[in-house]
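Excluded from the complex is one protein chain; the other protein chains are retained at their positions.
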Amino acid sequence: MQYQRFGNKVVARLDKGEEVLETIKSLCQKENIKLASVLGIGAVKNTELRYFNPETKQYHDQIFENSYEAAPISGNISRMNQEVYLHLHASLGGADFGSIAGHLKSAVVSATLECVLDIIEGGVEREFSGEVGLNLLNFK
Amino acid sequence: MQYQRFGNKVVARLDKGEEVLETIKSLCQKENIKLASVLGIGAVKNTELRYFNPETKQYHDQIFENSYEAAPISGNISRMNQEVYLHLHASLGGADFGSIAGHLKSAVVSATLECVLDIIEGGVEREFSGEVGLNLLNFK
Partner (left out) sequence: MQYQRFGNKVVARLDKGEEVLETIKSLCQKENIKLASVLGIGAVKNTELRYFNPETKQYHDQIFENSYEAAPISGNISRMNQEVYLHLHASLGGADFGSIAGHLKSAVVSATLECVLDIIEGGVEREFSGEVGLNLLNFK
């Protein structure tokens, strides 16, 4: 990864072989980013997408090994238990331009991934909601 | 909904059962937001997508009852006739990770929906264009 901070924005280039979530988390730790939105385009492979069934509160995960164009990877950075918490979703286009989408559990950069982090001055913590079955943003 | 405003940003959590467009509109009314971009991830159900045919100027709407992962919901807030006007599109991933996309007419939060509004100081009004068949941003 290479990146540069410009005030409340970070422009980052993630490189071939880097895992997307771990790499963005390490950037947030280095730059002490507590709250931000994330928008990224590029290409990823070995992508694990997650679908959450709100009725059963169960997950269904699937790995897509091939390289896909990220169009985009989007989401937010918050905190949970004082740690960086990254929540990303992805829309991905394949070799036939057909699209898949879901919660992004993990992915490896296959060519390059260009992300802009828009840092928000402040902080929001997450808390697990048994009712929903997810770690929700909590503004209390 | 819970939300917090941080300067020109609003981070919002829409909750299970809330209709997406009405809830974001009510937030804009409370916070007097006239112009903004919107980016949201989460999960929605009973989603009504719209496809506009530019040649016939006719709409085609379809309801998707199941829960889909929003990846993302994106668009903008402007004004029309002094009222909040929300224009959103959605890319949505289903239980099989197949993706659908279109103009977002309405949707109900099925798990959580996390939105960042990036407020722009200023205002843009919309006006109906008979030529295009849509309410267009109008900068005059």
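Order of writing sets the labels: A and B. Residues in every chain begin at 1.
Please note the rule applied: a contact is a pair of C-beta atoms (placed from the backbone, for glycine too) under 8 Å apart; a residue touches a chain by one contact, two chains touch by 3 or more.
Just so you know, these numbers come straight off a predicted model, no measurement behind them.
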Report task. Touching the absent chain in the whole complex: find that residue among A:Arg13, A:His60 or A:Arg79. Result -> A:Arg13
Report summary line: Among listed residues B:Ala12, B:Leu39, B:Val84 or B:Leu113, the absent chain is touched only by B:Leu39
Query raised in the report: Which chain A residues would touch the chain omitted from the figure, given the whole complex?
Result: 2-4, 6-7, 9, 11, 13, 16, 39, 41, 43, 45, 67, 69-72, 74, 91-95, 97-99, 101, 110-112, 114, 116, 118
Query - chain B residues touching the omitted chain (full complex) - result: 35, 37, 39, 49, 51-55, 60, 62, 64, 72, 74-76, 87-91, 99-103, 118, 120-122, 124, 132-134, 136-139
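Convention: only the chains that are shown with their structure count from here on.
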Query - Centroid distance [mean C-alpha coordinates] between chain B and chain A, Å - result: 21
